[in-house]
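The full complex has more chains than appear here; those shown keep their coordinates.
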Amino acid sequence: MIPTVHSAILKNLIQVLDWVGTLAFALSGGLLGVRKQFDLFGVLFLSFVVAVAGGMMRDILISALPPAAITDTHYFMISIGAGLLTFYWYPRVASLQHQILLFDMVGLALFAVIGAQKALDYGINPLMAAIMGMLTGIGGGMARDVLAGEVPFVLRADLYAIAALAAGAAVSVGHVIGSPPLVPMLLGAALCIFLRLMAIYRGWRAPVAPWKNNNAT
Amino acid sequence: MIPTVHSAILKNLIQVLDWVGTLAFALSGGLLGVRKQFDLFGVLFLSFVVAVAGGMMRDILISALPPAAITDTHYFMISIGAGLLTFYWYPRVASLQHQILLFDMVGLALFAVIGAQKALDYGINPLMAAIMGMLTGIGGGMARDVLAGEVPFVLRADLYAIAALAAGAAVSVGHVIGSPPLVPMLLGAALCIFLRLMAIYRGWRAPVAPWKNNNAT
């Protein structure tokens, strides 16, 4: 899930951050699985899906096949580790819920900027690259909710997708104005985290249409 | 989403029709989003998904990657435009529901014939090309319903998928007997619209199995 970058240090940094994001998302998947009383397998499966589905969707759509999560086993190992941790030490992990929410915020920001940059590296136009960044961030959560038979909460809540989109857009704008990738990636990630914090602590929301829905389909 | 065609005029015509279909599907997605009280982002997302998911599924399955909806930003622009329109002028758009149903019918017909032709152009055998045409037509609606946590209505209702399949099959039959694409595409689209009209106004339905389902799984 790593774009071409122009320095080995930056590349390693992004790699580590990508793994941190994977861990955060896998933990949030695992927690949901335990709460839903899934068995061990179901918990591990959900950890893996939440952690990698967004990146897989992006890789399929930008034609970077096979997806990184298939060719690089780190994603799998991290997800399974997080799932096992959640399964066997659930009370401990759940007590860290606040920290995990922060992790998740960081994971969203990192996935979005890394995803947009990878799409640009594969020749996708900047507009759709920003969308691919958003998809990388929210795809895991969408897959989780669809598998759990629920309306994906990213379609309703808390600027989640919008924050990811803002991060992707920052990377695309940086690309268009010819900036080296690192600066817009950092700005984008910061913007994503800022929007999420405002959504959680200040109640920022996207507008909802004021129309009453008394027209049945 | 445009197949190889043998005249520039035809190509432009198909292009315009593809956009009309995209617009129709995006409007129907947007209307659902407003009715479900999604926020602005959710409405735009649903518009986009309904408009492009069928074509994306087809492009992935026929290996035309990246999908046209990623490389060509027109689909995105049209979808977002339709979503914004629906969000801010919902009563106005909803009052056009009858026309949108007609649009949707036309969109289904166009997507099905264009999708089947594209599959043939990518070397898919005529049988599966007809199925790919159907998928192009119904994929957006399926994705919409799955995201909304509902059983896809195409699995139940109104000859919707069958009409799309008939359109795809007409294109495949034309290909097998060596006809130039335009004629079977027009016939297929007409057949699709005819079947939908019969389903809506005359209540034509596919048969349902007469068996009582008192065998639990």
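Each chain carries a letter (A and B) given by its place in the written order, and its residues are counted from 1.
Heads up, the rule we're going with is that contacts are C-beta pairs under 8 Å (C-beta built on N, C-alpha and C of every residue); 3 or more make two chains touch, one makes a residue touch a chain.
On a predicted model such as this, the values are computed, not experimentally measured, just so you know.
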| item | value |
| --- | --- |
| Given 2 placed chains, full-complex copy number | 3 |
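Here, only the chains that are shown with their structure count from here on.
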| item | value |
| --- | --- |
| Cα-superposition angle relating the copies chain B and chain A, to nearest 5° | 120 |
| For chain A paired with chain B, centre-to-centre distance based on mean C-alpha positions, whole Å | 29 |
| Touching residues (chain side chain B, partner chain A) in the complex | 31-32, 34-43, 45-46, 56, 60, 65-67, 70-71, 73, 76, 87-88, 90-91, 94, 97, 146-149 |
| In the complex, chain A residues that touch chain B | 60-63, 65, 122, 124-125, 127-128, 131-132, 142, 146, 149-152, 155-156, 161-162, 165, 205-209, 211, 213, 215, 217 |
